[in-house]
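Here the complex is missing one protein chain, while the rest keep their positions.
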Amino acid sequence: MQRIGVFVCHCGSNIAATVDVSKVAEMALMEPGVAHAEDYQYMCSEAGQAKIAAAIQEKGLTGIVVCSCSPRMHEATFRKAAERAGLNPYMVEIANIREHCSWIHKDMEEATKKAVILMRAAVAKVNLNTPLQAGESRVTKRALVIGGGIAGIQTALDIADAGYEVDIVEKTPSIGGRMSQLDKTFPTLDCSACILTPKMVEASAHEKITIYTYSEVEKVSGFVGDFTVDIRRKARSVDMNKCTGCGVCQEKCPSKKAPSEFNRGLNTRSAIYTPFAQAIPNVPVIDREACIKFRTGKCGVCSKVCQAGAIDYEQKDEIITEKYGAIVVATGFDTIKLDRYDEYAYSQSKDVITSLELERVMNAAGPTHGHLERLSDGKAPKEIVFIQCVGSRCADDRGKPYCSKICCMYTAKHAMLIRDKYPDVNVTVFYIDVRTPGKNFDEFYRRAVEQYGVNYIKGQVGKVIPKPDGKLLVQGSDLLDNRQILKEADMVVLATAIEPNPDVRKIATMLTASIDTNNFLTEAHAKLRPVESPTAGIFLSGVCQGPKDIPETVAQAGAAAVKAIGLLAKDKLMTNPCTAHSDELLCNGCSSCENVCPYGAITYEDKEVNDHGIRETRRIAVVNNALCQGCGACTVACPSGAMDLQGFSNRQIIAEVDAICR
Amino acid sequence: MPLEKKEFKPKIVAFCCNWCSYAGADLAGSSRLTYPADVKIIRVPCSCRVNPMFILRAFEKGADGVIMCGCHPGDCHYSTGNYYARRRMTLLFSMLDYIGVESGRTRVEWVSAAEGVKFSETMNSFVEKIYSLGENVRLGDLRCKN
Amino acid sequence: MQELINRAKELLADGTVARVLGWKAGDLPYNPEPAYFETAEALEDFVYNGFCGANLSKYMIEASKMEGKTMVCLKPCDTYSFMQLIKEHRVDREKAYIAGVGCKGKLDIEKIRARGIRGIESIEGAELTDDAETLKIQTIYGEKSLAYADGMLERCHVCKGKEHVIFDEQIGESKETKDAERFGEVERIESLSPEEKFSYFQSELGKCIRCNACRNVCPACSCRKCVFDSNKFDSSQKANVDSFEEKMFHIIRAFHVAGRCTDCGECSRVCPQGIPLHLFNRKFIKDIDELYGEYQAGADIDSKAPLTDYTFEDAEPSIVGKRG
Amino acid sequence: MNPGKKQAEMIREISGVNPLKCMKCGKCSATCPSYNEMDIKPHQFVSYVVNEDIESLINSKSLWKCLSCFACVERCPRDVKPGKLIDAARQMVVRKKGQDYLKADEIPELLDPELPQQLLVSAFRRYRR
Partner (left out) sequence: MYKIAKENLSALFRLIAETYGLYLPVKKAGQTNFAAWSEDAEVDLMTLKTVKSAKDAFFPQSESLYTVKKEGKKMSVEPEALKEQNFVVFGMKACDVRGLEVLDKVFLSEPVDTFYAARRDHGTVVALACHEPEETCFCKVFGVDAANPASDVACFPAGEELYWEALTEKGEALTEAVKSLLAETDEADGVSVEAEKDAIHRMIEKLPYMNLSLEGWNGDVLSEKFDSPLWEELYKPCLACGTCTFVCPTCQCYDIKDYTAGNSVSRYRCWDSCMYSDFTMMAHGNNRTSQMQRFRQRFMHKLVYYPANNDGMYSCTGCGRCVEKCPSALNIVKVIKAFQNQGGEK
């Protein structure tokens, strides 16, 4: 029989205002096995923990129940406190009477009743708890960064600078990401390339960093400290070791009609290409779908012109398997598709473009070589309209419910840059709200208005009508003047919502990292653990976690790196002792459990057993505790009940069920 | 029928996986999104830990409704747990329906850690359903009824 | 039958097998019992007729532990069970010499009794060599006759086919017996209202005496120790004061064999109270077929069992209420 | 309960719209083909309902100027649907006058070659609800 102590926390008034805490403690004393019960203001405080320790020692408690906030909050705290007092930390159970009770119920009587039942369930469980010992697992001192944009580069640099090996896996032929596509950056108007390129070079030159471009993560197995990852290196058709990056092949390539991804499809590129001049690595790839050699078997021009003999049409995809201790996701974002926003005539007129397309138009390396011109006829625009919140803050399924966060600022940037370079161009911005929280952000926006005379109109655009003469008729509302505006424009720029890179879902599934309804990766805690995934060993960097601008991305990238470094710096990790265990006398050896184990933690042995005097050799399931993560899938697959989960045993859960239904 | 009809207060057991749904319930709590106190949550590591025996046990001991919540398919912390749970529960619930237990008494809902609102809405609608179905008289051991 | 005995004698004589697992004639015309034969003389009692309904594959779990090979007589449907047991590592293929025996449908003495036939002295027409058309039954109350099909076990009316899915040799003729829809009765129950469903199963399960015959005969229930016999779940295997335990037992039993049950029908054959227990298993089979694609347990060695498999697009549990 | 509040609740009920979801972007007014004819503009419908000033809405010109083209309903990013609000207000007036919905088979009789097509469509839309 256990001697259980029950500790009821007031949590200030968080619990005590709706739950009669002393009544809960009083009722606890009625429960079988309960030898001590008390309530206190803040159980998690030092004084509260001291009370627990004192009770454990004075009353010789063998298990404790803390009725407090969610175990996700303080289970670890109380386990540590119990351990310090000499109790096995797994003899602690938490009854969640805050998040699951006091915070959601208003009626004191009702909430108290529920709190008592939750306490009983926890007591019933502790009655069946057994002391568990955590095992140890090793840490592979190498990190993987998925995504080679500014977030991934920064994280990799920070981890590498701390002395750990880092691999970057980038899907496209070059690192650089979205930032490489930008022209200038707010709020200081630095040239994007000027600040990014040095980082790219630094990363590629860093002795601790290995960059796999044109590569994708194929398979992830293992767990924190010991992940095994398969990386697919797609066939580049160019030997990276031989290529000198002279660029002749690209010049001579007869197939030049493939849309340029880098320029958002606004112009074309050759079939053998590097996405942009500063690409790293500066080794082209052959787009096999566009390449004449691959399509028809004839051509081979690039191979002929390549002095280095680097062209290799026979190259095949290659799978590299590598072990990592930590994985950082930095998969970034893309703009949403606009096919469901017909009212803005994006698909009807070449002169309606997204802001990211405008970045390319404004960029010297872009399709117009940096000249602001209409993509339909090349004429210089005189009247430009910006529309904000296209697809952001949208309650229906056409767009995204969240604010994309960066659009207000980059629109101000664009407006300002245009007015600066082309003072005769009128710029109008239709906005719903202008959101500028950030250092020097509002000042930046005000400059656009006050210094550059950008015309900000509070109101949304209802539709954009392409006119036969090539002009665009913008119909919007001016809510402050309470009038409807019809405005002729030469160009319309849409501040298109951003969304997580669509590949992130696949990656999250491989990593078993959770993802929210908008495909942003979920952080372990919204406030306190913003760069960690709830899955141990997985960290989040950049927009994959939520919309953010460059400074924030870089800051988060650094934070993710620190978390990863903190993990890699450890030699060993304590493993979760709540693992599955097979009762060899009940095991049939039928393999049902093995078939559902996601970690391959179950194997079979022919073992001699002594079943109440009957000695025979049986095929028996054996669980590898280092691999088992304690999901419990096997326990239900097992028909005989031989497989059970420590810490969440069948009898413990049944005891909870019984206590709740009683 | 006794003259004084006791007010029906259902007993509802909710199995929540530790990583998504339990966290979703926490979020509902910290967002102060209310749902009836009839719901009591049992934390399990994963929805795949929920044995049909637990569900029948709950009914045996007098539960009026049992709901299981897990991560959305594809988001399981253990990669595949909820897929197995989904098949198991589908078959179990179908069997219960087959023997004449109202299908509304059992439910599976996928609730992520970010879906406090969904958790609260789910519990509200489930409890409402159980109130409309009334006391569970088809499953359950009579000795547990008083 | 003589062919089978001759073959068994040969295999015993040349040492291929150490014993033969078949049926021994009973003391009544209809009660042969499963038995091992180790000598040619013992085989004099060997019998294989319409009353040899028992599925011998489960006995092979024990026989696999014995010295030498066992020649086991398996009917077409029994071979599915055997295959499933191989898949679950419960029997040793190398220890079995499988004689796939022909089948013309197996007889159910309870069905014959239900026709008011009692005081049975002898039965003609049940031998494997007979054409399985009519049974002539001599009783102390006079001679009765019965169409063979009317005396058949339910499972034979929905026979999976007379092909052995695994065998070393095939002996004896078979005759197609399927004349009913496998899921007909399940569909009928599904179409009832919840009240009707409940009262149907209430009255059927109300008869259960927890004798465990269904479980113990079931080749899929091959656990060394059943959960209802151990204290792992605090669940009782014996009769209880309230009837809930019976429901729990039968639902869980069906669940534990879901995706593994070959629908051999032994559970219903042996139930002393005539509870159509196969309706539980068949409901799961029907659901599995409909929701996860046609699946026949024991049909092959490699397929993944439905409950240890999944697809991303699997039906949600809410489909239960929607299907109506 | 003050009459405005009751009316506002009725409008919410008939329309099925939650006006509190409005983020005041003005896209409805930007879309409206009858904008210039209206005294109360589409985006203002929402605030009139929020402020429970239904009387003004009922007495406005806008009530009868709305074509029920539902462009605002289509385009509204917040699912607020001002067109449905004004439609609900119109129905309140119609109900107040003791009339009911049009019956489909009554419509042919009412047809007049001069009648704008839009009105017919509008009538059908309301009939459908």
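Every chain is named by a letter (A, B, C and D) in the order it is written, and numbering of its residues begins at 1.
Operating definition for what follows: a contact is a pair of C-beta atoms (placed from the backbone, for glycine too) under 8 Å apart; a residue touches a chain by one contact, two chains touch by 3 or more.
It should be emphasised that the depicted structure is a prediction, and the values quoted were computed from it without experimental measurement.
The missing chain, though absent from the view, touches A, B, C when the full complex is examined. Of the candidate positions C:H89, C:K136, C:K207 or C:K304, contact with the unshown chain belongs to C:K207. For the chain missing from the display, the contacting residue among C:Q2, C:T16 or C:N31 is C:N31, taking the whole complex into account. One of C:K144, C:K160 or C:R215 touches the chain omitted from the figure, and that residue is C:R215.
Mapped onto chain C, the interface with the missing chain covers residues 26-28, 31-36, 54, 59, 109, 118-121, 139-141, 203-204, 206-207, 209-213, 215-217, 225, 229, 236-241, 266, 269-270, 272-275.
The chain not shown here touches chain A at positions 29-30, 612-614, 658, 661-662. Interface residues of chain B with the unshown chain, by the touch rule above, are 61-62, 141, 143-144.
Basically, only the chains that are shown with their structure count from here on.
If you compare A-B with A-C, the chain pair joined by more contacting C-beta pairs is A-B.
Ranked by separation of Cα centres from chain D, the top chain is C.
Rounded to whole angstrom units, the spacing between the C-alpha centres of chain C and chain D is 69. The geometric centre of chain A is 53 Å away from that of chain C, both derived from CA atoms. Residue numbers of chain D whose C-beta contacts span two or more other chains: none are found. Along chain C, residues 227, 233, 307-309 each make contact with two or more other chains.
Shown here, the protein chains touch in an arrangement that is not a line, ring, star or fully connected set. Of all the residues in chain B, the ones that touch chain C in their complex are 51-53, 56-57, 60, 73-74, 80, 83-84, 86-104, 106-108, 138-143.
Residues of chain A that touch chain D in their complex: 343, 389, 393-396, 398-399, 432-433, 458-463, 475-479, 482, 484-485.
Of all residues in chain C, only 189-190, 192, 194-202, 227, 233, 235, 240-242, 244-245, 247-248, 251-252, 254-255, 258, 280, 283-284, 287-288, 291-292, 306-312, 314-321 touch chain B in the complex they form.
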